[in-house]
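All protein chains of the complex are present and in place, except for one that has been dropped.
== subunit A ==
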Amino acid sequence: MMKSKPDEEDYWNSSKFKAFTFDDEDDEFSRLKESKQAVNSIRGLVEEDDDEDDVEKVSWSGEPVGSISWSVRETAASNHRTDREPAFPKINTETPPLSRSHSGYSLSSLFKGKTKGGNFQSITDTLSDSSVRLYAPELRKPKSEYKDYVSDWSPEETVHRMKQGKSVSLEKFRSLQDKLLLLDFSVAAHDGNVITAVLIYLKRTLSKEVLFRELESRQTALRHFIHYLTETRDQKLLLELLRALGRTEDMVLLQYKEHLSIADENKRRDFLKSCLSLPFPADDSAHVQDHYTLLERQIIIEATDGQAERGGKVEMFHKFPRRASIVNMPLITTLYYCCFYHYEEPEGSFSSPLNIRHTFRISEKQFFVTALAARAKLKAWSDVDALFTCRNWLGFTRKRSPVTFSRVVDILQKNSAPTQVLQDYVALVDDVTLRISLAQKLKCHDIIINTYRDLKDRQLLLGYRGKVEIGSAEERKIIELLDNQQIRWKN
């Protein structure tokens, strides 16, 4: 259903924008219906008792039979069945197979035939200090290759061999100059695996200071190194690297991010506290401070309220049991919580909404909307009313709101406010057409009648008479108005 939005339609017609509406000339809806009807009528024609899709076979999950993801489930399921079949536990009569690791290597190299970037085992082997021979027994290698292994390859040749997946030893590159040559050739070779292999060797054999310094002038290698540290979750070294590079912002955020992986709230709070001294950019540092303050407070509130709830003496918790812990919830959610359970508290209290508002510099609108929703949920209509009230200098009270009254009505309605409450606020909507459409939607007859009266529109009022119940107070009011000789109707 298209909602009637006359004012906005005017806006579209008068402005240069194209509205994306459906009820222009053709009624698209009826067209859809048309094609649906056609479909249904045809269905009766062509279908006997087969409801199956004719185009393709579809399994119970709706996925075409034979697609891979379908088959994964399907074969897994069938396996599940066979899994249960054997009734007796099988006794393992076979001797455990010998570790295949030895033959593994040679088999795979046989398998390979050509070396298409293959046999990285050899690279990894040479990287670790101890187990060079564990997976690659030299004895089984052809002699020529064995010779290669000990030969004195230059950095360039070594990189070339690594790229081809042949075995190499990096250990003999001892001088800084050689190591850097190795790195530069690997970067020039544009092979990520080779670059990473060289970097791992450098990381092991160079001091951090030297490595960081040299990486700074080698951006590609640096990127690979950062990627490597990220992948292997070497947070400590990564932070050191970023600090050494002067990339403080990255470093600071990376460190801050760490809090997400801390589950214990007290530890998380302490960690956030340690973040406060980090050199955040100005605005972020205020946000991080707030983050810490909020969590600290949530922990206190949670402890106090949890105790009160368990004690069973506080009526609020009894009537409206808390659904979840407030810890780690966003600020506005916390404010809502406090407006719900701690509305009356003096501003000195940690959980007082006013205190929260001031501590975190919450905007008037946000505070207002949140408090409104919380009090409406509790059906505390006098609190709701008080939110709007402000006295002018003559001492009269009038209603004022930082958001439009149509938004107010929207919030109240979402919290299932009764018509008597709603109409007070509908009446305050400035825009006449909007007021009427809201009143119609919410069945606030009085407002509609009064608005028509104010518009001096007899025709509309007459028309509305048909919409109210016969004999109701509303009808009587309409009749009274229509009979009123004092009003100068415009039609």
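The rule is short, and it goes like this: a contact is a pair of C-beta atoms (placed from the backbone, for glycine too) under 8 Å apart; a residue touches a chain by one contact, two chains touch by 3 or more; residues count from 1.
Note that in this section contacts and distances are computed from a predicted model.
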{"item": "Listed names \"EKC/KEOPS complex subunit LAGE3\", \"Eukaryotic translation initiation factor 5A\", \"Synovial sarcoma, X breakpoint 2 interacting protein a\" or \"Vacuolar protein sorting-associated protein 33A\", with the criterion being the UniProt name of the chain not displayed", "value": "\"Vacuolar protein sorting-associated protein 33A\""}
{"item": "From A:407, A:443 or A:465, residue that would touch the chain that is not displayed", "value": "A:407"}
{"item": "Residue among A:154, A:232 or A:307 touching the omitted chain", "value": "A:232"}
{"item": "Option touching the unshown chain, where A:241, A:331, A:374 or A:434 are the choices", "value": "A:331"}
{"item": "Option touching the unshown chain, where A:291, A:342 or A:445 are the choices", "value": "A:291"}
{"item": "Interface with the undisplayed chain - residues on subunit A", "value": "1-3, 5, 8, 16-22, 24, 26, 28-29, 31-32, 34-39, 41-46, 51, 53-56, 58, 60-64, 66-72, 75-76, 79-80, 82-83, 90, 92-94, 96-97, 99-102, 104-105, 107-108, 111, 117-118, 120-121, 123-124, 127-128, 134-135, 190, 192-194, 196-197, 200, 223, 227-228, 231-232, 253, 256-257, 259-260, 283-284, 287-288, 290-291, 294, 328-332, 360-363, 365-366, 369, 403, 407"}
